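Note that one protein chain of the assembly has been removed; the remaining protein chains are unaltered in position.
Labels run A, B and C following the written order; every chain starts at residue 1.
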Amino acid sequence: MDINNIRKDFPILEDKTLVYLDTAASSLKPIQVIDKLDEYYKKYGVNVHRGVYNLSFIATEQYEKARRKVASFINATFEEIIFTRGASSALNLVASSYGLNNLTKDDEIIVTELEHHSHVLPWQNVSNITGAKLVYLPLDEEGRITIDNFKSVLTDKTKVVAVTHVSNVMGYISPIKEIVKLAHEKGAVVSVDAAQAAPHTKIDVIDLDCDFLAFSGHKMLGPTGIGVLFGKKNLLKEMPPIEFGGDMNDNVDKFDASWKDAPYKFETGTPPIAEALGLGAAIDYLENIGLENIHKYEIELKDYTMKKLKEIEDIEIYNLTTDTGIISFNIKGVHPHDAITYFDGDNICMRAGHHCAQLVIKWLEVLATLRASFYIYNTIEECDKFVSSVKQARDFFKSVGF
Amino acid sequence: MDINNIRKDFPILEDKTLVYLDTAASSLKPIQVIDKLDEYYKKYGVNVHRGVYNLSFIATEQYEKARRKVASFINATFEEIIFTRGASSALNLVASSYGLNNLTKDDEIIVTELEHHSHVLPWQNVSNITGAKLVYLPLDEEGRITIDNFKSVLTDKTKVVAVTHVSNVMGYISPIKEIVKLAHEKGAVVSVDAAQAAPHTKIDVIDLDCDFLAFSGHKMLGPTGIGVLFGKKNLLKEMPPIEFGGDMNDNVDKFDASWKDAPYKFETGTPPIAEALGLGAAIDYLENIGLENIHKYEIELKDYTMKKLKEIEDIEIYNLTTDTGIISFNIKGVHPHDAITYFDGDNICMRAGHHCAQLVIKWLEVLATLRASFYIYNTIEECDKFVSSVKQARDFFKSVGF
Amino acid sequence: MNNMEVLYRQVIMDHYKNPRNKGLVQDELYKTIHIKNPTCGDDITVQSKISNGVVEDVRHDGTGCSICCSSASVMSETLLGKSVDDAIKIKDAYINMLTNKEYDEEVELEEAVAYTGVRKFPARIKCASIAWKAFEGTLDESE
Partner (left out) sequence: MNNMEVLYRQVIMDHYKNPRNKGLVQDELYKTIHIKNPTCGDDITVQSKISNGVVEDVRHDGTGCSICCSSASVMSETLLGKSVDDAIKIKDAYINMLTNKEYDEEVELEEAVAYTGVRKFPARIKCASIAWKAFEGTLDESE
């Protein structure tokens, strides 16, 4: 894994001063992915499924090849992969199609305060409409999901467990496999938000045995405008579509219509074609490096940075034991939006805010946090720059009276 | 309007033998749009709204600039423009949010057999769920929507009129303005499917006074993965979101949340950023040429071709009076999928099938049709090639015994 | 310029115009599979009657292009009377041939060999295989 070579693949890094530590919001894109989009638009940029001419056939083959790549990326089958607009859209599909049609007021939905808004608000809506009860798994003192705490809320009434694979604020990895096993014993299905997991760790849906799992292209070197929903075949089969129209139907009569099988049932209209191809290219890129290597490298950078960060006075770190490349922190007394401007001045990109996860921000009892997240294109030198910028920022804000 | 210069902008046309007559399914893309995508991914390919650092600020400005462009493209305001995955998704949003929440069993929904599946199936679903009655506007003998026939189905019970602006099979332009006026007199709202109109004619939502209007990027020189829903401000304000999650919310508590105003209320998660920018570039390209010029030129090509096509024996044309660049036809006795392969052999791309509009195909009482559609990059020479290929195809199929 | 003759062989046109074994039967001994390609409108139903490991009858009906309809007829003739094992071998060889995969060239495809030309028209391979896929489905049903 040669970081210098990797960096050369990312055109945006031609700006040598740029230190990009906001991968958890969106990753940078390698030229291989950009080239794939260009290839589509320049060589066979036509619609799929609908034509029987050669260019359209090529586009269709490429589109379905991307689906096969996604399937093998997470060890699923072709029919279990639905392309969506993004992880948020995919997670909503589960709630709207499975949730609204299977839950009643006697049921319970387990969620956690670690969830991204996109994995808690859809279930709030299901709860509002069906009357099913939303039950929060109590986090432990570090803010983690533990099996013991999961057991404390899991009951015979539990019908759905919505849980994040990796928290986008705390960087913790949830014990998905154990959660699924226990949930299945109660007959509940498990929806996994893998938006922060897919780019960083190998996912095996057979091993996890989860029922649904979602992620986004743009966080894993792929384009914007595409996400993936994995659903177990037998579940997808019973679920109604939530969008109706072109290409998802079989026969259409004036007052009546029938649907294709999954995944097409859930993909109405012209799909995100270029985006699917780009996601396929991103997966090639990730698999070429190896998810294990990626994870190891991120941890290396994180460990190095965490150690130095801990030594700086007046820095509050909220996830000292993070399992991934995500560090959430604040400079004492300095609002994160003031801090972020300082880092921006050093051309260090980081995020400040509640990271679309207000519940865990409230759990932390802070207004907002800074978040640095590391990925394959970051270097140890960048970690040093970052740490030194943190120190200087603290000194600066002190000096002007914060 | 220099067609040769225009053709140079489309990289796919470097293949000089290619005759692309499938724009109604998806248009080709000019280099200006492809370059805009590249610019985003290579220069500031980060997330929007979420960062307060400079790169993210640039991406956000560009994203919202694209929205302003779309707004001015159809004479709407910024807050009335929602970015979606495509026209299908946009039309579904109207049905799911407005339809499901405002209709009851005593109401009526007027639709037409000219509608694309994406504008009839969502209302079938609303009808199934709410009990509202689906009423079909009777088409005239040519297959057109007429005001008289519209009046014959419009009643005090009509709550929604779902009508296509331009039919993707017949190429007819519907009298939207008059329909809207009459519908409003009855207090009904009008949803307009402008997927085939936006690329070809100037749309002015204030002049039309329509309540909702939808179109797709990929049919108007833009990228895949993006569509637009226009909705009148006061209507959007009252409509509930249908997808919940990051970036569409205001405050989030464990059991309760509030939403942002439109358009953000309807755009959860990371939006199709590159795609919005690409759509903006496509609009620049179209406005640079001028929609009026585009329409005039298409009609020129269509008139020329139609005249020649009519002279060929054994050709059945289904829309002799088409108002746009769309011609639907068949070679007598030859299944369109057999015919299409012949054209493909001449590197002429056309579509065969029901064009996601089975109702009008059934209305025509045929199994499927061939469809040729013309656009700015087509030439008179291509029309000649096409006509001559049609003749040869007819001769060939006769010769082998069809 | 256009090499369509490769595709529309005489055999194919013959079966398209005069389909053999066409029309379905109402009989519990038959397994029935219906396959549709909603996009292009091909819509084929295939029935097979298997007894003692032999394909005793194959019926088909439906609508579609010439390649699709003719191949259902050719298939019915080719497989009728074969042992199930042989029928599967022929079907596999045929599908592999169409999709440019390696296939057992020893297997006698009989009239179905007329579809080798389809390989040059990737967009039509589906048309030529849909009836055979349906037949395959009837065997799965029989198990």
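Simple rule for what comes next: a residue touches a chain if its C-beta (ideal position, glycine included) is under 8 Å from a C-beta of that chain, and two chains touch if they have at least 3 such contacts.
The model shown is predicted, which means the values in this text are computed figures rather than measured ones.
Across the complete structure, the visible chains that the omitted chain touches are A, B. The chain not shown here is touched by just one of B:Gln62, B:Thr164 or B:Asn249, and that residue is B:Asn249.
One of A:Lys36, A:His354 or A:Lys391 touches the chain omitted from the figure, and that residue is A:His354.
Among A:Glu39, A:Asp284 or A:Asp346, only A:Asp346 touches the chain that is left out of the view. The missing chain lies against chain A, touching residues 335-338, 341-342, 344-346, 352-354, 367-368, 392, 396-397, 400-402. In the full complex, chain B touches the hidden chain at residues 49-54, 56-57, 61, 247, 249-251, 260.
Just so we're on the same page, only the chains that are shown with their structure count from here on.
A centroid comparison over C-alpha atoms places A as the chain most distant from chain C.
Averaged C-alpha coordinates put the centre of chain A at 45 Å from the centre of chain C. With centres defined as mean CA coordinates, chain C is found 38 Å away from chain B.
As a whole-number value, the distance joining the C-alpha centres of chain A and chain B reads 31 Å. For chain B, the set of residues that touch two or more other chains comprises 337, 341, 344, 352-353. For chain C, residues touching at least two other chains, in rising order: 39-40, 123-124.
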